[in-house]
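Excerpt of the complex: some chains, original placement.
Naming follows writing order (A and B), and every chain is counted from residue 1.
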Amino acid sequence: MTEQSHIGFIGLGAMGEPMVRNVLAAGFSVTVYNRTSARTETAAAHGAEVALHPAGVLAPGGIVLTMLADDAALQDVTLGDDGICGKLGPGGLHISLSTVAAETSRELAAYHAESGERFLTAPVFGRPDMAEVGQLNICVAGNDEDKLRARPVLEVMSSGIWDFGDDVGAANIVKLSGNFMIAAACEAMGEAFTLCERHGIDRGAAHQLFSNTLFASPVYKGYGAQIAAGEYQPAGFPMILGLKDLTLAGEAAAAKQMPMPLADLCRQRLTAGLARGRADWDWAGLAQSASDDAGL
Amino acid sequence: MTEQSHIGFIGLGAMGEPMVRNVLAAGFSVTVYNRTSARTETAAAHGAEVALHPAGVLAPGGIVLTMLADDAALQDVTLGDDGICGKLGPGGLHISLSTVAAETSRELAAYHAESGERFLTAPVFGRPDMAEVGQLNICVAGNDEDKLRARPVLEVMSSGIWDFGDDVGAANIVKLSGNFMIAAACEAMGEAFTLCERHGIDRGAAHQLFSNTLFASPVYKGYGAQIAAGEYQPAGFPMILGLKDLTLAGEAAAAKQMPMPLADLCRQRLTAGLARGRADWDWAGLAQSASDDAGL
């Protein structure tokens, strides 16, 4: 580790916090920033410096990672008054881990380029427990040199890095596609398990079969267990963020003039769930609509 | 192997034919019947006797397996003029492997019971290549004694046997639920890969990511490879049979007064595919509608 041994990290939520601990454990020196400062205590206890504003995490020409809830938050820490854009400096690299619109990435890349700064898109798949053990999957898109430079720090967080070319928006599209596919799987299980239940079959028994055979995979095992049990609290990823991602997917489809009826259905389900007061449910709870409509 | 060493087997289609070969290879003596007699040649070459009508496969009080395309075919070989019902004899066991309505199983069980005959529902998951290597998954429902008696012959065809209780219709519902979930996954991949494609991302690259990580499972790998390539011929399971299964799932839902909007969407897709002349496509080709509607 040479000049890359310092990492700035912005956003210590349920995902960012364990990611930072893995970066620290790998021997990087890290400066962190979080809007709610109380969230920085654990990172500090593990050896991180704590900055008081976004630009405070920077080492000139260094690397900064951002892991934020939505487009607005990412734009704010990048382009806001204390934002990193223009202060990161020539040769500096902004690695954006958040789930945002492709267009947002393209815009931020352009702003950074005006100051000779680099921007790499690197959204992550995996829930907090996977972040904890450094087993995320990361989609990268951007400049090849930037990908090489990002690799050491991304590797300490992940079990797989997947390259989607040089358009920085591409990795966002893939990430949104994946989240859509998760929602679709939840809807499918919600309808299937409810059909079984209405015919006197145990939801858990159906889940056991499917998640150990045809659909033996993390999504069907993990989300499926919630849906089989009909228990959606506490939320690993709340409905409102799921709706945000499905809305972004819908906008990405509209921008290219393609209908996505299943994505529309998932968005209807999430919207109905929120309207029924389920803001603190995990987004897998979109599957509950199938039961609602069956009078259960 | 004692009195169960003889097996009657009706229906030598793409699934039934390799299943019979595995039963023969395990040392059972087998008598087969198929409506189209040419399909019996391979089984005969492997040592099966060939009957000229359905009831010709029976050994009194023995076991007969049926693997047929739809409810009408199953009803015909069971209740038709040369059908097995009433000729199987007291203690005889009809093991129904076909994908049919729960109500059909319940009716046939009742007819058999009038003659002191038994009926066990045992629909199978897996495509012909899995049948070939005896790695199917089988859902069973019915009487426990019948399940015990069926186990030896089912085991030579399968890697897993899943018990769904004593209602003979239950295994059908689970099978229909599973086929619905496969169709739903195809629709999800169709929309997701088309979104990627419209944004300049290689469909295959997206499929590689998803089928090796979040969705690493037989359905997403196998069907997903077809959908990524956009190639749906030759058909492992044709659209028309997929539509039959989704229609049965819809009727099972209607019988219990529950809406299944995603099942409706899948049925719309299969119907549109058939209307566009894709009768010889694999049912994974329902995913093509997402591309059709994007003008691709």
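Basically, a residue touches a chain if its C-beta (ideal position, glycine included) is under 8 Å from a C-beta of that chain, and two chains touch if they have at least 3 such contacts.
Since this is a predicted model, take the numbers as computed values, not measurements.
Of the identical chains making up the complex in this file, 2 are positioned in the shown model, whereas the full set numbers 4.
The rule we apply is simple: only the chains that are shown with their structure count from here on.
Measuring from the averaged C-alpha position of chain A to that of chain B gives a distance of 38 Å. Put simply, chain A touches chain B in their complex at residues 102, 125, 137, 139, 160, 162, 164-165, 167, 169-170, 173-174, 176-178, 180-182, 184-185, 187-189, 191-196, 198-201, 205-206, 208-210, 212-220, 249, 252-253, 256-263, 265, 290, 293-295.
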